[in-house]
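Here the complex is missing one protein chain, while the rest keep their positions.
Then we have chain A:
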Amino acid sequence: MSGRERILGRVRRALADAPDVPAPVERTYLRAHGDLDAEGTVDLLAEHLADYRALVHRCTPDELPSVVGRLLAARSSRSVLVPPGLDPRWLAEADARRVEDLARDTPYELDRVDSVVTACAVAIAETGTIVLDGGPDQGRRRITLVPDHHVCVVRVPGQVVSSVPQALERLDPARPLTWISGPSATSDIELDRVEGVHGPRTLEVILVG
């Protein structure tokens, strides 16, 4: 007998006398906590991002290229990874060398790049989370993982939702998703929080609107 038949058979025998537990589950919990307007939701996002030690910046669309340029310069980044579909104007004022993520590149190549600039798919105010879905302006998962400095641009208020339920509604499960809440962190040594164990040590989020 195959493992499959054996396990399914066991499950069925185990449940033979069990009473039914109907679906759908009653969802009496909230869709969002509190009722902030769009502006309040963006403020909450900024506050919660900062709580988990992301560096938050706010600017208008016109100011974006200079902010991006300034953030890369401040970290003396000589090279920057750019997803294929990123608006080239965002990097118009950056001096760093543009690096494309090519299929033949090994992770070692990415390891030599200083920074990465991406957009995002959605941001969640209540939890201080940005979600990337691998869209053309975000690139594949590895580019926001290996370099040490990630600059992520969130368009506000359009890309901001209040809560986890609202975010899931907007996301496509068929795409690989990465939810990011602050930079990489560990509390494994006597529960002291240390940032940047494996992922980027610095996460900068620019709220543009």
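Assume contacts are C-beta pairs under 8 Å (C-beta built on N, C-alpha and C of every residue); 3 or more make two chains touch, one makes a residue touch a chain; residues count from 1.
What we mean here is this: contacts and distances are computed from a predicted model.
Not shown: a single chain whose UniProt protein name, out of "succinate dehydrogenase", "(4Fe-4S)-binding protein", "Cytochrome c oxidase subunit 1" or "Repeat protein (TIGR03806 family)", is "(4Fe-4S)-binding protein".
For the options A:36, A:55 or A:145, the residue in contact with the chain missing from this view is A:145. When you scan A:74, A:92 or A:194 for touch with the missing chain, the hit is A:194.
Residues 2-4, 6-15, 18-23, 25-30, 33, 48, 51-52, 103, 106-108, 111, 124, 126-129, 134, 140-142, 145, 164-165, 168-169, 173-192, 194, 196-200 of chain A touch the missing chain (whole complex, contact as defined above).
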